[in-house]
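Would you mind keeping the following structure in view while I ask a few things?
Missing here is one protein chain; the remaining ones are kept as they sit in the complex.
This part shows chain A:
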Amino acid sequence: MSQATLSLSRARYSLGPWARITALAVCALLTLGPVIWTVSTSLRTPAQSFDLPPKIIPTHPTAEAYRGVFSQIDVWLLALNSTLVTALIAVGQMITAGLAGYAFARLEFRFKKPLFGLVLATMMVPLQVTIVPVFLVLKSMGLTDTLLGLIIPAFPTAFGTFLMRQYFLGMPRDLGEAAMLDGAGPWRIFRSVYAPLATPGLAIVGVLAFNYHWNEFFRPLILETSGQNYTLPLGLVSLQGNLGTGSISVVLAGVVLSMIPAVAVFAVGQRPLREGITSAGVNR
């Protein structure tokens, strides 16, 4: 009965389903349009890349632009740098956030509240505001213009710690208490009981870290001055600067190459990524 009333009112007053779906499809096309254009133009020759109207399916697809990008910048080196930096940060953040999150959730110690307050408060501090002193700290450690200078400061993650604390708090206390009655010490309880349950939470931390640091531009721009330490976004922006507007398709080929890992993570880890972004998104 109520079902009937409901569908009647929907049918009469809300946009018809087809109008709605068409509107969404147009918006989705606008959203993906630049990406589609990037891929299709990267498959054209540099000379054709200015052609208008843009052809979505290139008539004569060619890998010329991809050969061009490999000959003009050291893509392998950039990709290696980006991979090293991103992978180490992601693993490092999973470790630091997992450990600290567990301590805040399940261990008792003095100054727990003020320490957690400190961690939370730093979530509010934008990186851009502290970049000058961070640069000077790294300089005094001899870490400017090194990949380590990008990696080490990114290990602690206030947001990741917060997320993992919530995650561990959601696990039943009885598990640890039962293990303790069986004679397990605090380390065993963590290692054998709680840590194995934390994988989905750690996946969120890892995927978010990957997404953020693979695309990161501001810190590498400031820290890395010699080309051998450039990451992909930095290399692409400088490639674009060098070529001016000469050969779009070469630059776009580089952009497409740099997108592949991010798209792969999007495809495989969309769920943890979505959960991570919605659970606060302060990380961005």
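FYI, contacts are C-beta pairs under 8 Å (C-beta built on N, C-alpha and C of every residue); 3 or more make two chains touch, one makes a residue touch a chain; residues count from 1.
The definition used in the following text is that contacts and distances are computed from a predicted model.
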Item to check | Per UniProt record, name of the chain withheld from view ["Electron transfer flavoprotein-ubiquinone oxidoreductase", "Cell division protein FtsX", "ATP synthase subunit b" or "Sugar ABC transporter permease"] | outcome: "Sugar ABC transporter permease"
Item to check | Residue among A:80, A:131 or A:203 that touches the chain left out of view | outcome: A:131
Next on the checklist: To test your reading of the contact rule: which positions on chain A touch the chain that is missing from view?
Outcome noted: 2, 5-6, 9-10, 12-15, 17, 20-21, 23-25, 27-28, 31-32, 34-35, 37-38, 50, 52-54, 95-97, 99-100, 102-104, 106-110, 115, 118-119, 122, 124-137, 152-153, 155-158, 161, 176-177, 180-181, 183, 185-187, 189-190, 211, 214-218, 221-222, 232-234, 236-237, 240, 245, 248, 251-252, 255, 258-259, 262-263, 265-266, 270, 273-274, 277-278, 280-282, 284
